[in-house]
Structures are given as C-alpha cells and as structure tokens.
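The structure under discussion is supplied below as structure tokens; questions concerning it will follow.
Heads up, one of the protein chains got dropped from this complex, but the rest are sitting where they should.
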C-alpha cells in the first residue's frame, strides 16, 4: 500500500538517546515529531519552506494525527522518513508518512491532517502559492 | 459521544513552558504524552499500577495512537485528562482520552491501542490479574 | 548546603514514561524541565505568576543553566522540587533547585540564571512589581 499523491520526500533521522524510553526503544510520541521533520522537508522540497509560510502569514495547524507502530526503532538507528502529500481539502491538507528502519523494514506509518490559518488564527482557504507549489511538485 | 467503558479516571496536568511551540500553544505531539499520564493514572486507579506490571514481567506497548485537536491549550493551563478503558482484544487492549481546558471545553481527544508483551518481548495473552483488575474497575 | 534566599517553594512531579531513557531512568535534560516547573510555581507562590508577566510585557530568558546529578529518578517516582530565589542582578535574577526522590534523598540540584527582556526582546531592568513581589516573598 502506498498512500499519498506523487513522489515521496526522504528525510534521514538519527535516533537520539533522549528519544528512547525505559523499554530501550523510541518512545511512541516521538514518531509524531519525526513526521514533523518529514513534513518540513516536504514543504522545502515542494518549493515552499514552512518557515517562509509563517513569514508570509500562513500558519498550518495540526487537527488530526495518527500513527501505527510496527517494529521499534532504537538508539543510533538511522531512520528514513518518507513523506507524501495527501491532497487538499477546502481549508486544509494532509500528509502521509512511512518510517523505515536501517534495513528497510517499516517501523511506523501514519498521517496528519491540517488546517490553514491566517496570522490572526482564523481558518483560511489554501493560499494560492502553496496550492501551486504542492500541485506542481506532486505532479512531478 | 462518550467512548470507552465504565468510569473515567481524571488526571490534572499543568502545561509546561517546554511543551509549547512557537505558535504559543501546546505542541501537538505532547498530547500523546498527556494520554500516557492518563493511562498511568488509569492503571493505578484500577488497582494495577503500570510500574508494578513491568516488575511482574508484563509490558504494554503502543501499536496505534490517534489524536484529534479541537482547541489549543496554553502555557499554565491546568488540563483535565479523562481516561476510559476501551476493552480487551485477545492480546491487547485500548484506552480513550479526552483532554479538557480549564473552562471545560474539549482541547483534544484520542485513543491508543496496545499489545501485551512478556519480558522477552513476545506478544502474550492478557494477564489474568490485569483482566480482573480492569474488569472490576470498569464495572464499578 | 542550602543555596538561595528565603523559603523554598515545593512542587510535586510524577515521572512520566516519556521522560525515561534506555538506561531505565529519567533522561538528564528533563531535570532542566523540572527546574522550569519549580520556577513557574515559585513565581505563582511569590504572587507574580509567570503567565501574567508575559501578559505585562516582561519576558524572562535563561542565560545559564547547570545541573548536578546524584541519584537517578525512575518512572512513577513522585519527585519534590524545592525552588529558592537566588537574588537579583541589575537586569536579571537566579534560582536554585533541589530535586528529591520519594525517600527524601537528593536526586539532582542546580541553578538557572535569567535576564529580563521587554516585549521587543531588549534587556531591561527588573520590573518594580516583580522586585517587590519576590523581595516580600523571600523575606517571609
């Protein structure tokens, strides 16, 4: 199964000691942070880095996040995050993520759903520049 | 809507500065940690504290987690986590969570699904003592 | 040895699973977050809650932090943070912290040094209201 539209953006993450827990593996909430790393890299690869979005007065908030855990990652593992775009909704969009262990097996996967806000914190339609950038990228 | 079986266990959490992000609100992955606080309190209230489980060679791992975000929590807010049991599966169980802002409105809700492992990390059936403790509690 | 001026403010913290690492104990950087919890409680006890400071345009930043670790804290431990005021400098102040295990032995201790900033991020003298609140409290 391969969720999402268009090419996957690849991020490399080295697991930190801080990210493990007393079971000796990555604490589950940290995968949600790894998704954020993937999303940040996706926006940059798609030509609209997220820091620039906020400078332009566009804020993306998370309205839903889900993760399914398959095989635990460990301290020192170099993980690959594959991030794909999940499409636009009227005032939002979604992303799909797969996190792979060094040997290529799936560690976790999930998705996040987002709303676009203006600088006053009100929901707004998808900015045209973002729509164009992501559409061009996912069609590539 | 009220997911879960039996009474809710209530946890109080004061939002830390460390848990906020540059949007001025609680970073979304931290709610998954708040769920863990609720789950820990649930196990203690149900008469089988999770630290004791691990001493008894029973480990609970998270196989799925999901959160839906409604209204952002802020630094200094005292949040209430309501945790309800979601029932057993053959080798696992689930929990439901609601996180309320100080004025009682819903900040976030979600659920986690778990597997029971033995101390060698193999899936195992639900320990009888856990089943009994949770069943008694949810029937109360 | 008892560093700091005046009474200690006491905070209770239950160690979260998320805060442990693969050595089975609290990851060392998390004690710096426990210090923050103590500092927040100190400001509230001294009559000038930190969230109010920021509303009043006064921001406290950390310019130095140090911790010495004595005995590891573990998942489920209820820790006591004792926070004492360390005095004012021209544009800053400091705090001292002791973190105690459930049996009263010292887990860690440390201190943080701070600068006061205005809402534009420029160093400023200690706000008179803060000075008065902390001075009254430490003399109590």
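Per-chain residue numbering starts at 1, and chain names A, B and C are given in the order in which the chains are listed.
Simple rule for what comes next: a residue touches a chain if its C-beta (ideal position, glycine included) is under 8 Å from a C-beta of that chain, and two chains touch if they have at least 3 such contacts.
Everything numeric in this text was worked out from a predicted model, so none of it was measured.
Visitor: Looking at the whole complex, which of B:21, B:56, B:78 or B:118 touches the chain that is not displayed?
Guide: B:21
Visitor: Quick one: which of A:33, A:46 or A:130 touches the chain that's been left out?
Guide: Answer from the full complex: A:33 touches the omitted chain.
Visitor: Just to verify: which one of B:59, B:75, B:95 or B:134 makes contact with the chain not shown?
Guide: Among B:59, B:75, B:95 or B:134, only B:75 touches the chain that is not shown.
Visitor: Across the whole complex, list the residues on chain C that are touched by the chain not included here.
Guide: Touching the missing chain: residues 23, 28-30, 32-33, 36, 59, 61-69, 72.
Visitor: Spell out the interface residues on chain A facing the chain that's missing from view.
Guide: 14, 16-18, 33, 36-37, 40, 49-51, 75-76
Visitor: By the contact definition given up top, give the residues of chain B that touch the hidden chain.
Guide: So the residues of chain B touching the missing chain come out as 17-18, 20-25, 27, 29, 74-75.
Note that only the chains that are shown with their structure count from here on.
Visitor: Write the angle of the rotation needed to overlay chain A on chain C, where the fit uses Cα atoms and the result is rounded to the nearest 5°.
Guide: It works out to 180 degrees.
Visitor: For the two copies chain C and chain B, is the contact made of the same residues on each side, with over half of the numbers shared, or of different residues?
Guide: Same; most numbers are used by both chain B and chain C.
Visitor: Could you grab the centroid distance between chain B and chain C? Build each centroid from C-alpha atoms only and quote it in angstrom.
Guide: 28
Visitor: What positions in chain B touch 2 or more of the other chains?
Guide: Residues 33, 36 of chain B each touch two or more of the other chains.
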